Each structure stands twice: as structure tokens, then as C-alpha cells.
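All remarks here apply to the structure that follows.
Only a single protein chain was left out; the remaining protein chains are all shown in position.
Going in written order, the chains are labelled A and B, and every chain counts its residues from 1.
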Amino acid sequence: MKTKTNGEARIGFYVCHCGTNIAGVVNVAAVAEYAGKLPGVVVSRDYKYMCSDPGQELIQTDIKEHNLNRVVVASCSPLLHEHTFRTACEKGGLNPFCFQMVNIREHDSWVHDPGDPATEKAKALVRAAVKRVALHKPLEVKRTRIHPDVLVVGGGIAGIQAALTLANGSQNVYLVEREPTIGGHMAKFDKTFPTLDCAACILTPKMSAVAAHPNIKLWTYSEVVKVDGFVGNYKVQVRRNPRYVNEELCVGCAKCVDACVYKEEKFEDEFNEGLAKRKPVYLPFPQATPPVVVFDPDACIQLKTGKCKKSCLEACDRDAIIFDQKPETKEIEVGTIILATGFRTFDAGRLPQYGYGTLPNVYTSLQIERMVNASGPTDGHIMLKDGSKPKAVGIIHCIGSRDNRTNRWCSRVCCMYSMKLAHLIKQHTGAEVFNFYIDIRAPGKGYEEFYEKLQEEGVHFIRGRVAEVADWPLTKEEEGKLIIRVEDTLAGFVRRIPVDMVVLATGLEPQPDAQEVRRLFNISCSTEGWFLERHPKLAPVSTFTDGIFIAGCCQGPKDIPDTVAQAGAAAGEALSLINAGFIELEPNTSYVVADDCSGCKTCIPLCPYNAISRDEEKKKAVINEAICKGCGVCVAACPSGSIVQNLFTDDEIFSEIEAVLG
Amino acid sequence: MEMKTNGWQPKIVAFFCNWCTYTAADLAGVSRMKYAPNIRIIRLMCSGRLDPQFVMAAFARGADGVLIGGCHPGDCHYVEGNYKTLRRMTLLKRMLADLGIEEDRCRLEWISASEGDKVKWVVNDMTEKLRALGPLDLPGKHKEWDAEMEALEKEVQTQQEGEPSHVH
Partner (left out) sequence: MSTKPKIGFYWCASCGGCEESVVDLAEDVLMVTGAVDIIFWPCAMDFKKADIEAMPDKSIVATLLNGAIRSSEQEEMAHLLRRKSQVLIAYGSCAHTGGIPSLANQFTREQIMKFVYEDAPTMVNDQKTHPQPHSRDNGHELEIPVLRNVVRALDQVVDVDYYIPGCPPTPKLLKEAVLALLSGKLPPKGTVLAPDHAVCQECLRNDSKPQDISLTEFKRPHEIIADPEKCLLAQGLACMGPATRGGCDAVCIKGNMPCTGCFGPVSRVHDHGAKILSYLASTAAGKEEDEISATLAGIPDPVGTFYRYGLAKCLLRGKVS
């Protein structure tokens, strides 16, 4: 096979022990000795921690002393430390791309048993890297400008916090929320654990701040429909769904709601979790932001048939109602994007043994959140279907969590909010409250103390997964009650506990459209559907797509303090890019060798970014390297081998294939 | 060495895309999942970079199996690279079959960044299947093919100039 070398290679080779992470499985001394004999290698060393400062200095000194022009480090994944070592090379005076990394930790020592096969594998991978690095050419990093504007998707507490942090730091922010109002789940709560401060008191000011902020463009009832471009230069299309109201004019006085031909509230009120009804025109809740009404096109007679009296029109003294409003698409340019699309709760109907939807007085936790809320459907009164106060309430934890039949994960907040609800129910009604739990998970600041406080308040805690909620009495006391059958695993026997009301602590799930959303933004999801962070510890709000960050429950279940912290972190990451003004891009782009190209046009339609065009004069293909993202699809297809991908040239890959095989 | 302890061990050359399958293999590592040490992973930015020539070269150089890993359809970091991979692999598999390479020797798997366990499963499963198939050993086979020419070549080397030869 024909290979080109660029001058005689003088390679420095380093194998890392990573403490015992690598050295405990792979014989690093043997690898170093072996590498030392490979063609071109002039120094070969093993060292405890290559990524440490002394490790990096070792490379830098060797480059100077041994006049190295190539470096290979065998250690962990390049996704983790490639940048570290490239920088070390650069500091040593070497072009950072005359470097190759060998993954012998994640791909070797961590997945194989100690012994010869693991060491042989390390040697094979090292051989390949040494062979390929000799072909590396010095490359220039390219910089791309970061557009300073930011898009935040989702207006729950995460999106609100991120938008405000950025806007306060004088960035322009577009906040896109799908629902008619921002606030997300938190807007539905009365109090928040563990401090029991009033949710509205802490959230509403933030919501108004968003609406009033000169740097925030708030688009509710809107969705992102298209995302093009790349870090620093995203082009986004946002569809603004018609709410049939001029947002600029409407002040949310709700005169139209009063004037509506429907005198009764007849339609399912989503915000109140089905506990109340609303009219075809409505304000989701009093503090809805923006304070603008919405027309439900499936309910409004005018919108459905065009044959309504339209008494609302007359009632509106600001002429804000526009029945022929059309969806509108806005095109914006942003440099970074924060996704904060949150979660949905588990559908309790999926577990029929708990009677949700079939037995009266079985509620989900969110319904109770609405009930205890002073501005909710019952004005803050916890009541049974017949209007009376419950005397005994059972709260069942882990509904749709920690269960192989539904979701395997712990939803993290249900223990805490169940205790919060237990406290609130007891406070509002004086009822006996039983919490049925598998384990109590209260690992936050002040959380364990909250659990203790609840026990002191006399809330009962029964350890056991509830088998069933039934309505068939065995004794007189059980008559007219809901009976919770559970094995009390602390007491060691099966119990039947009669209550008046059951609350199901439904777990957190990814949004139903999480897959579509992540595709739109070209990021990854875990198998369950939570957005995947770049690194669980070191890059928890970054994604594999540069310039796109995630915050809040779209990444996984979490409480408000963690959500807010992540939102701040995501805003910080975005700000850091914006402040730098540019980002360095991997130079692994492709280029056409004009002399070789036959102008066959095969590559042109293959590029997903339309980076390839035809020079009509020369009749050859040309790649715009500013647009190319370096996938290499065109290189693989080029029928005459006339396209080269930097860092992944044919020669480099063929040499790797040859060398891994011996 | 592998050879000493267990005799022949299948060799798998794998081409994993950076964004999904390579990352999944990293995850398998971070999660300390143990799998067969027979695989040698070569990183590509996208499975769409996979030139069928690479597969041919790997077999020719002694691979017993070639594994290609990319993002699930619709998930490619570069939008559609993996569809191009699928198109090439569909035809390549047919051609390899015609060239006498058993189906199990060349495998395309979609493995997302979160499927570390799938990496483990696929590598183990493929190793098992290759073990059952036995060595492909093309370098050995090619050598064997060419052994038939050796006698003549040797004779040619030792021949006196101008002397007639009769070797078949």
C-alpha cells in the first residue's frame, strides 16, 4: 500500500499508568518497551499520571531534548484528554495535530481482565497510533465567531433562570415556550420542599422579570421547527402558533372570558390537571406570563365554525382579538442554545391496581399540588369528591419509578414532595397521613431534617410497595373507604389500611417528544429519553454538539435547587463561549485535491451541509471548509480518491488497519 | 499472549463513529463492563466515513471479522451519514457473500452513546460467532496460494543464464 511520510518521524511515546486504572491490568512497562522498538520511536516512557502537570512537562521537555516531531500518548479516551495532550505538545513547540492518542483505559484496562490479552491489545493499538502519527501533517485550528445571542427552549424554572442569568449579563435571549405561559411545573405548586416557601412567591417575580426584561424576547405558544448551522452560528426557525390575540394589545383583563357565549366553564383545564374547567378563551392561571389570553381552536365556536356571535370581540376594549391570526415563522440567528424542556409525570393509569381513573378520590400528586394551591380549583381546600375533608390519606411513593415494569430510575423528587404534601394535607385537614415508601430518599441540604420533622408531626411512614388500592371492605371500619393493601416490611406482615383519599406520587419521565426534540437539535438521548450530557461529571450541562447546553429535568429528574444550579451552569457555559467571541474548531475538515478531481459530481449531493459545490470554470468540486463539519462521507464516496479528510486521511486509516492487525 | 494460552483467537477490527458508538465503548469502560479482548477499535468521525475499501483491507490483512458501529438511523451527528453507511453496507454484504466471506464476519450495528451494554453484547456475540466460524486468515491463504509458484521462482533464481528450463 502506498503511504506518504512527511519527513522522518521522531516519535515520543508515553504510556500512562493512570494510578492502577491502567497499570493494574495492562503491563505498561512491556508496552513502553515494545513501543520503543517501533519504527520512528525515539523515546518511550511509562508514567503514573500523564495528564498531571509533571506528565505534561515530560512531553514538553522530551520534544525539545529529543527533537521530537510526533507524540503518541496511550492513556484514557481521546474524548477526555486529547485536548490536554495536544496543548502539551503545542507548549513544547510542536503542532498539536502531530499527536495521536491511544485509548487503553476505557477501551482496554476497564473492560478486560488483567493479563496478556489486555497487554497485547494495548500493543496493537499503540502500533496503529505510532504508524499513523508518522503520516500526520501539521494543521491549523480554525476559529469561528460566536454570535452573542442565545436561544433558550422551555420556560420552566430552568429556562427562566438561564434566560435571566444571560439577560442580566447583557446578552440577548430568545425564550421559546410551547405552552401559552412560562412557569413549567413549578407554577402549579403551592409550596416547595424542604423550606416550604411559597412557590408563587419565588417564581412569579422571575416570570415577570422575564416578561419585562429588555434583553429577553419571550415567545410563548411557540415551537422551534428547524435548526441549521453549528456552534456560534445557528439559524433557527421558530413557529409562533396563533393564539388569536394580539399580544402587544392584550393586557389579560379577561373581559373577553367573561363575555364568552359559553357562560359555563365547559372545557378541560390542562393547567389544573383536569380538576377544573375553563372556557374556550382563557388565561391559564392568574399570574400567567405573558398575561395574554388564548383561544382554544378546538373549543371556540367562531374558530371551529365561523358562526359565533363573537361577544368577546365587543367586550375587548383594546381590539386585541384576531380570529384570522395565522401561524408565523420567525428566523433567528444565535450562537448558543440552552435546552430546558423539562419532564412529564408518569401516567398513573398505567398501573390499574392503584385505581387512578377508576376509583373516586385517587389523585395524582400534581392534582393535589393544584388542590392545596390557594389559587387552584378548590381555593386551597383539600377535599374529597363529595366536598368533605378527608380523615385519612395514603400517599403512595414510587409510582412508575424504581420498577422494572415501568421505569427503572428513581425520580429523585417524589419522596420529598410526598412528604411536603403529607405536611400540607395534615396542616390543611388534620387528617392522618400514611406514606408508603420503598426507601426514603432525602439526600439534599435540609432534606433529612425535613423527614425527621414530618415524623415528629405524626405522619406515618410504612415501608412496603403497595400491592393494591381496593374498595371492597372486609370490616365495618373499612366500609366506604379506600383500602390500601401493603406488606409492611418493617413490621413483617400484610396490612390493610383504610383511607379516604389516595395520592399517587407519580415519577418523572422524559417529555413524550424528547426524541424529536433532540433530533432537531442534533444531540443524544439516554436509552430512557433523557438528554445526554457530554460527561456525567466533567461536562454535565454540555452536549456532544458544541454550543448546545441542557439544564433542568430534560437531562434527568431533579429538584428545583439542582435545576436552578444547572440552569446557571448552562448560562455560564454559553457566556464563556460568548465572551471568548470565537471557538476553535477541529481541523478535521475535508478538501478536494483539484488536480486529482475528475469533476464527477458524486460528492456534491452527499454532503449534509451543502459544503460542496462545483467550480464551473475548472469543472471540479470544491469544499467550503468553513461549512464542512468533517464527517468524511464524501471522502468515502469519492470514486477517484480525490478528497482528503484532515486527521482521517485514507493513508492514515489504512495504516491503522494494517498495524492493529500486526 | 493470546495464542499461547488459548490457541487461535478471532481478531475483530471495528470502525466506530466518534459520536455514538465510540462514546458507547467509552461508557462500557466507565461502567467497567467486561467483554472479549478480541476487538481493535478504529475511530472515525462518522460511520459514513467508512470506505468499503477499509473492510476489504482489514480482511486482507488478517481480520477474522469487521464490525462497523454508528448512530441509530435518524441519530447521526452529521444528520444522514449512517444512511450512506447502510447503503454501502447493503451492497458490500452481498458482495462479500459472493466472495465467500461468511455473513457473520462483517457486521453493522447501530449503537447509541448510551448503549455501553450493547457494545459489550455485540463484541461478545461476534467473538463467539467468529470462534464458531474459525479463522479466516487471508494472509495465510494468500501465502498458501502463492506457495505453488515458489518452486519455479527458486529454480529461476538458481538457473544458469541461457539454460533451458522445464518446470510446471
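Rule of thumb we're sticking to: a contact is a pair of C-beta atoms (placed from the backbone, for glycine too) under 8 Å apart; a residue touches a chain by one contact, two chains touch by 3 or more.
Computed from a predicted structure; not experimentally measured.
Contact with the omitted chain, checked across B:Arg40, B:Lys84 or B:Lys120, is made by B:Lys84. The chain not displayed touches chain A at residues 1-2, 595-602, 604-606, 614, 619, 633, 636-642, 650, 654.
Taking the whole complex into account, chain B touches the unshown chain at residues 51-53, 55-57, 59-60, 73, 83-84, 86-88, 90-92, 94-95, 98-102, 136, 138, 141-142, 145-146, 148-149, 152-153, 156, 161-168.
Convention: only the chains that are shown with their structure count from here on.
Note on chain placement: the centre of chain A and the centre of chain B lie 36 Å apart, centres being C-alpha means. Chain contact summary for the complex, chain A toward chain B: residues 1, 77-80, 103, 105-108, 110-113, 116-118, 120-121, 124-125, 128, 519, 522, 524-527, 532, 544-545, 588, 606, 608-609, 629-633, 635-637, 645, 648, 650, 653-654, 656-658, 660-662. Across the complex, chain B meets chain A through its residues 1-2, 4-5, 9, 11, 13, 18-20, 22-23, 25-26, 28-30, 32-35, 37, 40-46, 48-54, 57-58, 61-63, 74-75, 77-81, 84, 88, 112-115, 120.
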